[in-house]
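First the structure, then my questions, so here it is.
Every protein chain but one is kept in place in this view of the complex.
Residue numbering begins at 1 within each chain, and the chains themselves are lettered A and B in the order written.
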Amino acid sequence: MTTTFIGQPVSRVDGRQKVTGGATYTAEFNQPGQAHGAVVRSAVANGRISSIDTAAAERAPGVLVVLTHVNAPRLAYRPHKGAVDPDVGERLHVLQDDRVSHQGQPIALVIAETLEQATHAATLVRVTYASEVGTTDVTRVGPVPLTQQKSDQGETKPSETQRGDPEAALGAAEVRIDQTYVIPRENHNPIEMHATIAAWDGNRLTLWDKTQWVYNVADEIAAVFGISAENIRVISPFVGGAFGSGLRAWPHVTLAALGARVARRPVKLMLSRREMYYGTGYRPHTVQRVGVGASRNGRLAAIVHDAYQETSTYEEYSESLVNATRFLHSCPNVYTRHRIVRMNVHTPTYMRAPGEASGVFALESAMDELSVALNVDPVELRLRNEPEQDEFKRLPFSSRSTRECYRIAAHGKAVEWLEHVTDVQYGAGTGASSRNSRQQ
Amino acid sequence: MHPFTLERPRELSTAIAFRAQAGRNDATAEYIAGGTDMVQLLQEHVRRPERLVSLAGLLDNRIEVGPGGLRLGAAATMADVAAHPAIVEQFPVISEALLNSASPQVRNQATMGGNLLQRTRCPYFRDVGYAACNKRAPGSGCAAIGGENRWHAVLGTTDSCIAAHASDLAVALVALDAAVEASGPRGQRTIPLAEFHRLPGDTPHIETVLEPGEVIAAITVPASPAARRSHYLKVRDRASFEFAVVSAAVAVDLDGARIRRAHVALGGVGTKPWRVPRVEAALAGTNLEPAALRRTAALAAEGAQGRGANDFKIELMQRVIVRAVEIAGVRT
Partner (left out) sequence: MERAEGPTIAGSDFTRRDLLAAAAVTGGALVGADFMPGAAPPANAQTTAAESSSANVTLRVNGAEHSLPLDPRTTLLDALREHLHLNGSKKGCGLGQCGACTVLMDGKRVKSCLSLAALVEGREITTIEGLAQGDQLHPLQAAFIERDAFQCGYCTSGQIMAGVACIAEGHASSPQEIREWMSGNICRCGAYDNIVAAIQDAAGVTGPARRG
């Protein structure tokens, strides 16, 4: 039997559902007897909760449960790290103590009969804080080294590498670019807000959850509640965009399950758009110094790529900002360093090509600027510096098709495409990129 | 939203009576018409009335164009006004201001009256997580001064408030000497639009001269030779569905290439829609020559005060005036 679909333009199998409103997303799996959750979030970035007064919220119409660190059941929080959870650090323990680590941290949960009642009651919770100075400005905190991390194969992932004498070579180069590239934080902001519906049946839990990874949600929630993952079923047939934000099980998932457990009702919890900035990760703010030096014939003499990104105080997130710099172009003197800035923010996470999207942008921007300084065609500049092997690992590439990519792009395809997009004139630049992917 | 009682009165006088009880600071009763701003304010807990009084069906929604000028019923929608052929032809700056506002959906719901009464987009006003907002909580301070103030006003500001007025329509109307017809517990009155919105002074929470209970019933715009030759130029961070960084409404009455009379008002830069009579006076008699336009536009900057991130608006608004006058000037 031959497949007749590969290479053919085929409509999406879920097309009809999506254009008729028939695709069911997380918050639409309404359960009988369902109640609604609303989260109260800290107004300060750092410190402790001195007092939290829930009396008015509890008295508000329709309210079933108000949970804070004062009365919330103790959760097991067994160790668990999903594949994208940072190796170093410990995830936030929701409603388990009075510590505040970032603005927007969940500090209370209201469960009420209706959405309007829950969101209103949440505004009635009165909190006082013993707040400490919070660091949220990446320009005001010094970067520090990453804790040593290991790859899946057990190799130490170096946070600083060097071949040759890059700073000296950069200083001595005939033409040189030395710039700092700053990319502000970017939030995933999928158009569907994160949401969870939690329903217990005895000790079995069903979660309808907006996630990119149902098994990880089951494993994480099982660890949080100290129950077996086999008792948790996670359902997510349609996801309204996630772009990486659905790779971790964030605090609101725990809150929905906890609220459902205490209220003994299924609970629906959908984050507001504002809340999407406070607890589902983001691409971190990065600051990258890139120095590229070359001789007048366009041969690279030195690359310096010194980058740092923000992370929380409780987890050490890192992404591969400088990895591609080690092998993308041929250069005898290369320095890379990757550091972090710990701040009173919530932990970043993977967002669409994490690491390379930011890191290669900086490197290739510097290369573009170098091509202008050299008065060399930007594609030609890359071709003149095509490596014959991975000069960092000193291993041959099993395959590498950058020359072919440059050829295709340079011979008009990219420009054709650009012209068809719109009649507005855009500036164009040239960049190469590379991204790791696992082969197993 | 905080709980409220929804009133759906059948008579305008009933609605006015509900609202008149609330007092000037309108804390306990708010009107709702199209709802495109009010629902946002309710959802974000910026407004927490105990009573919401619907004006649906109570206000005039007619659009009348005659030799004396234009009369817009307060309930006429932005979409209907923008598309009205007589307005497109005779008062293009009004149509352009509306088409440059909001989105098609919002324009179908939003009304003339509501547009003039919309609240500022200042992010500190709109986020109750910030305690310091004199407009929302009198006496609490102003977080925008010394904070993120790129979107804020450079004209008409005080140390109490630097929030910019958000309406494009109001800028076009004030340029054309519009007036507001108001109905209230003490009857009808006519208020020139230029006097309708108040400067913040030290009471930024009081934004208009409306008395408790008063509603906007209609907006009138006198006919003028300049109105046909008018243009609304809006500079903003996105090409559509975004508020103004700086905008200008311009109308010119020409005698050949010479400006007989000019109307100029600015948006995005004032704490209220900002007419610039000094620029208008200086434009009279000029001939659209770029250097002359540049010199007269500079008069708009008098008294302008940037607060850091919005300093660029002082230069930008002069350029916007020049460009808007040039465009209006070549209109046939």
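Some points to look at:
Simple rule for what comes next: a contact is a pair of C-beta atoms (placed from the backbone, for glycine too) under 8 Å apart; a residue touches a chain by one contact, two chains touch by 3 or more.
Note that this is a predicted model, so its numbers are computed, not measured.
Checked against the full complex, the candidates A:Y25, A:Y181, A:Y277 or A:F392 give a single residue touching the omitted chain, namely A:Y25. Residue-wise, the contact with the chain that is not shown comes from A:P190, picked out of A:G47, A:G89, A:P190 or A:G298. Interface residues of chain A with the unshown chain, by the touch rule above, are 11-12, 14-25, 27-28, 30, 49-51, 54-56, 58-61, 63-66, 68-76, 97-98, 114-117, 120, 124, 189-193, 202-203, 225-227, 238-241, 243, 258, 261-265, 270, 272-273, 420-423. Contact residues of chain B toward the unshown chain are 1-6, 8, 32, 35-36, 39-40, 42-44, 48, 50, 52, 54, 56, 79, 102-106, 108-109, 239-241.
By definition in this document, only the chains that are shown with their structure count from here on.
The distance from the centre of chain A to the centre of chain B, each centre being the mean of the chain's C-alpha atoms, comes to 40 Å. Those residues of chain B lying in contact with chain A across their complex are 1-3, 45, 129.
Within the complex, the chain A residues that touch chain B are 43, 61, 116, 119-120, 123.
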